[in-house]
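My structure is below; once you've seen it, I'll send some questions.
Here the complex is missing one protein chain, while the rest keep their positions.
Take a look at chain A:
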Amino acid sequence: MSRDKILTAARQNKPALVPLPEMATFVFAANDLVTAFTASITKAGGAATVLGSLQELPAKIKEGWPDARRVADFIHGDSNTNASLLKEPALLDLVVLKGQLGVAENGAIWLTDKDCVERVLPFITQHLVLVIDEQTLVGNMHQAYGIMGKQNPDYGVFIAGPSKTADIEQSLVIGAHGPRSLQVFICT
């Protein structure tokens, strides 16, 4: 059987034990995580805006995406018709989701399958809005995994920017297969 053949060969051919290094804890230099996070997400083709309170969100969405007809807002989910919208996710114009934490160094936002509602939602929507709390911002990936590393969700994803490609002559095109834009709202 190939399993045993591979495992036997790996056992016979592996080198003498090399110790596992201690994980270093690197500190993120910048103090202002909101500014650093905003710079990172902007570089990645997204945008970040600070929001005084969640109450402002519906107005911001109306203002930012006036033409969006099919909006699945899972932060103010009670008041809309998410369930029927989800029957045809490919037609969604805008999805609004809550992220668990944001990483200042690279603009990545962590969501598990529960945060995504359906795994495909943050990928299939034409535009994506992610909301995070300012207190959940961390400096780098070591701190991020320190917080969510033991969660072990069935599925989880770091999202850092809209879908993009540079496969044609290295020209950056935003909106490859997934969302054509990513707007992050940071709640203070």
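Definition applied: a residue touches a chain if its C-beta (ideal position, glycine included) is under 8 Å from a C-beta of that chain, and two chains touch if they have at least 3 such contacts; residues count from 1.
To be clear about the criterion, contacts and distances are computed from a predicted model.
A chain of this complex does not appear here, and its UniProt-recorded name among "ABC transporter permease", "Iron-sulfur cluster-binding protein", "Urea carboxylase-associated family protein" or "HPr kinase" is "Iron-sulfur cluster-binding protein".
Residue A:T165 is the one among A:T35, A:T49 or A:T165 that touches the chain missing from this view. Although one chain is hidden here, its contacts on chain A can still be listed: residues 1-3, 5-21, 23-24, 26, 29, 40, 43-44, 90, 105-108, 113, 118-120, 123-124, 140-142, 144-146, 149-150, 152-171, 173, 175-179.
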